[in-house]
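Working notes, beginning with the structure itself.
For this view, one protein chain was removed and the others were kept in their places.
Labels A, B, C, D and E are assigned to the chains in the order they are written; within every chain, residues are numbered from 1.
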Amino acid sequence: VKLLLINPNTTASMTDLVAREGRRIARPDTELVAVTGRIGARYVASRAAYAIAGHAALDAYAEHGTGADVDAVVLACFGDPALMALKEIARQPVVGMAEAACLTAAACGGKFAIVTGGERWGPMLREFVAALGMSERLAGVHTVAPTGADIARDPDRALAMLVDACRTCVETYGADSVILGGAGLAGIAPRIADKVPVPLVDGLAAAIRMAESAVAARACKTRVGSLASPPPVEVVELSPGLVRLMSSTVE
Amino acid sequence: VKLLLINPNTTASMTDLVAREGRRIARPDTELVAVTGRIGARYVASRAAYAIAGHAALDAYAEHGTGADVDAVVLACFGDPALMALKEIARQPVVGMAEAACLTAAACGGKFAIVTGGERWGPMLREFVAALGMSERLAGVHTVAPTGADIARDPDRALAMLVDACRTCVETYGADSVILGGAGLAGIAPRIADKVPVPLVDGLAAAIRMAESAVAARACKTRVGSLASPPPVEVVELSPGLVRLMSSTVE
Amino acid sequence: VKLLLINPNTTASMTDLVAREGRRIARPDTELVAVTGRIGARYVASRAAYAIAGHAALDAYAEHGTGADVDAVVLACFGDPALMALKEIARQPVVGMAEAACLTAAACGGKFAIVTGGERWGPMLREFVAALGMSERLAGVHTVAPTGADIARDPDRALAMLVDACRTCVETYGADSVILGGAGLAGIAPRIADKVPVPLVDGLAAAIRMAESAVAARACKTRVGSLASPPPVEVVELSPGLVRLMSSTVE
Amino acid sequence: VKLLLINPNTTASMTDLVAREGRRIARPDTELVAVTGRIGARYVASRAAYAIAGHAALDAYAEHGTGADVDAVVLACFGDPALMALKEIARQPVVGMAEAACLTAAACGGKFAIVTGGERWGPMLREFVAALGMSERLAGVHTVAPTGADIARDPDRALAMLVDACRTCVETYGADSVILGGAGLAGIAPRIADKVPVPLVDGLAAAIRMAESAVAARACKTRVGSLASPPPVEVVELSPGLVRLMSSTVE
Amino acid sequence: VKLLLINPNTTASMTDLVAREGRRIARPDTELVAVTGRIGARYVASRAAYAIAGHAALDAYAEHGTGADVDAVVLACFGDPALMALKEIARQPVVGMAEAACLTAAACGGKFAIVTGGERWGPMLREFVAALGMSERLAGVHTVAPTGADIARDPDRALAMLVDACRTCVETYGADSVILGGAGLAGIAPRIADKVPVPLVDGLAAAIRMAESAVAARACKTRVGSLASPPPVEVVELSPGLVRLMSSTVE
Partner (left out) sequence: VKLLLINPNTTASMTDLVAREGRRIARPDTELVAVTGRIGARYVASRAAYAIAGHAALDAYAEHGTGADVDAVVLACFGDPALMALKEIARQPVVGMAEAACLTAAACGGKFAIVTGGERWGPMLREFVAALGMSERLAGVHTVAPTGADIARDPDRALAMLVDACRTCVETYGADSVILGGAGLAGIAPRIADKVPVPLVDGLAAAIRMAESAVAARACKTRVGSLASPPPVEVVELSPGLVRLMSSTVE
């Protein structure tokens, strides 16, 4: 089983982090290939950067994901830029980190909260969960000031702050589980799990496991509706990969 | 990894079917133990039978699930009687077939529909999906007249009817994926997948994979809130297992 | 008019309380027969106990409610275990205490809050109100630590705490009326009404009056849909009453 | 017990119908006083007529309802113009026909539909039910072309059409109960009940029973919030009753 | 372009304020005619006064708005009494102040809050926004104790209090824009805009601009549905204008 991890943040060190932590989570027979976005912000922390990251994610898929040996795709930027567009255009299952984390947390029962870095993600993630149709299950989103990129650079310093944030989610919002969102927070959940009285869900782990399950399920690609492969369209000024992917019929 | 499959329909042959089909789905190193409900209806197809099946599921867990070697529990009756009560009282992850199917189908993107046997399940499953907070993702529920038990007895006869039902979900409700619900329909999805243009989700397969993932995630049991182990309470006229489980403090 | 009051908490003294307080509320020509659940928790204060209480309620109905002289059924456990199953299987109107309280409070206009004993009831009642489709009218649920059983044993001690809880509902949640939920709180509303500036709704009183009205309305039993009497089904290990009720066709 | 029935349709013969049918429903010791709106449309069947009927209802209350002997008020125009304003300004319980019908139908379980006369009532009643916070319970509204006034003039002629409408609600919308809305349809439910397979709810009967129950409950008037008696305000060009009611402090 | 401004508060000085402030906002070639309600409360600050103001608004339209030279109508009482009835009965576009303010604030993106005078408007405006179908966009309603009428009499005194209220909306509710509601607050937004870090929306300005745009769009009157001109109906005890408008066919 080969999974393509797309990090649309254009920071290679973050891709390395995701690949390294992903390796610990994936099954032994799962191969991970992690690629970095080619265009856009070093770290996505605004609506504008998020919109461009959608292009970057599609671009990375077009370049690295269309081969027959890629079994599934993990979109490794919490908030999942262009998730539905990737599901549409890819012939494999595509799993977003935030999507997988929300579905996994929902399986715990009750309500989940999200803790992540970067204040602007608060409203953006509430809108994401609403678009997922899961607002009724969301206890709240709690952001801390450092971005995921900041936390990735010095995770030790952020631990206490993240524990506090998780506890606020439980005590104030009544969360029954807490998602640690953000590629930059990969690997932190096990380090603080014993200090938080509810299950912690790691976005990367949730996404990799869901991708592995999707491969096992041999989930077929829909052939109708707005998530089927789109008809070819003439495009301009895109990378060769995207030109090929969008302008030739995907059979 | 050892999974306990609880079939709260009091029909051993259906348990056998679930165990057999489950065996095909589970990973090689997963052990399945399937048990049959001790009390209630042979097949759950009404609100009354459903309520009693909740007791049967708890009872089966109390008798078979409390051992240290059980890693997770699969509630193998689509509609998931007493699912939240099981999550509350079990110390392991508990996954319901309908719950897992809805979350898995949601990961396909767009809207999902449910096809199942037994007309009364229509409103009951709509209410279940609403309680799961996922009504926005539900394209519709389409029931066929034979119950899951009927279909399990003679699946070949039901195939054409189920294909028609799935196609109605796609063409009329606009579903982007279709869940085949019901323990009695286990194993049917692969047989009709090529006749339906959207992904088919098998409830049992979804539940087993989600249970395996939960074990891999070492998801901890919540220690607070309404899904934590409840305080002991004096109970009367229950099975020895339930007396033990409910009246002694779960540490 | 004869009403069957089913207390699925397996505590006879609580049934006595319900019967005694119910007697004060019912019209002179209403006869009350109160029965106690045969199986399950002495007092329902967890999801597991609630699920089993659903079986207990059906069992009590099967044993005591099928006679021609019973005109309506009151489910006297706030939270209404197996309410829809009882509506399905009974040939008479069935009224739940929480259901009746919510509908009665809604008739006051604006938003209602619920005050009850036992912390776990907070999420459980929010889910109940959501299942009733009335979340938009719910200002909040406020639980006090002692359970309804504790309060029933020494109501005088709880009065001040309950007044505080009601005031919080008004001042903090903006409630326009407050429901005192829980069989154990029957009879308390009139004792504290003058200390709370909004109408207080007593669950038991609401249920008895709604049951009397339903009898007066000669509301017919639906003959179609998921609340009609279900087709007979083979059942195992149930009480003789339930066997009779579930396995013979209800005409 | 004395109930004031306010018919804000300015047609005395419709008030007589309501009084006559109400008399059959009310308990023996209930006294009914029915009054006719003084201003506005003969029959409310548009948004403009509905808005003015709100004034008429308040005016009728001010003139006839403020006496100490009036125990509760029934607003006898399905759609309940100025219902919340009446609840605010009256010191007694106020029950609207549509409000009571929806709450009574909800107590049947499942979903209810509304059948009424006059096509414009379709959207207006959907909005009313939404304002009541009960859209999730509404299966649909089905209007027939003749208005309630037309039906009141010749009910026999309308019976077959109403039966058809009710059946459509059951078969097409999946309703578990059907409300016959409209003052003009009072008394029709018992005449067609055996031709419709689900419970029929008569708006007038529901309102009278709910008003009687509210009196029995000695429901106090809220002293805070937006439904408490409003502070006095200077008014112009209103009837003496409304001047008195609105410009003097209600203690 | 000629706009009719209807102030259903029966206070001429408030009409003058609205006309004066409106004049500053309207385009040079827009003519404003402002009329005062003939019946009801000097200032609408309760549900009862609001219901009667609906009649007053219709009455003012019937008297002043039916002429061929009136191009659009602005309902200049925040909360918009009888807005849908006016849209139904008028042959021109009708714009409510609260309606226009909500739609204009929504165009800022994110969530809006409402600041207004008079505590009872809190729940009433929440209900209004819900009826508009925009509750998801509402961050909150924050009322200050003085009514709009009080503020209109001495706006200088209220400025600091209004700034505080706006800031609470931003800091506590997370509003991305704030509406200053109430005819009495017309003209205040520009005076405090630099003290509030989000866009301020003035209800009157929003309504006048939306009315001017509607005239420019030559929006046709719907000819079908519940907002088309209603069929004529016999009415009693209304003003000559309303008799004419409601009882003759509007072509």
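In the analysis below, a contact is a pair of C-beta atoms (placed from the backbone, for glycine too) under 8 Å apart; a residue touches a chain by one contact, two chains touch by 3 or more.
These figures come from a predicted structure and were not determined experimentally.
Of the listed residues A:L4, A:L32 or A:A45, the one in contact with the hidden chain in the full complex is A:A45. Across E:M14, E:L32, E:V74 or E:A214, the residue that sits in touch with the chain not pictured is E:A214. Summary of contacts with the chain left out: across E:S13, E:T172 or E:T222, the touching residue is E:T222.
Residue-level contact of chain A with the missing chain is found at 10, 38-43, 45-52, 54-55, 58, 81-82, 84-89, 120, 122-124, 127, 130-131, 225-227, 230-231, 233-238, 242, 246. Listed here are the chain E residues that touch the chain not shown: 83-84, 87, 93, 95, 99-100, 103-104, 106-110, 132-137, 170, 174, 176-177, 193, 197-201, 205-206, 209-210, 212-214, 216-217, 219-227.
We take it that only the chains that are shown with their structure count from here on.
Two copies of one chain, chain D and chain E, form a contact in which over half of the residue numbers belong to both partners.
Averaged Cα coordinates give chain B a centre that lies 29 Å from the centre of chain C. For the pair chain C and chain E, the distance between mean C-alpha positions equals 45 Å.
Annotation for chain D: residues 84, 87, 110, 136, 174, 225-227 touch two or more other chains.
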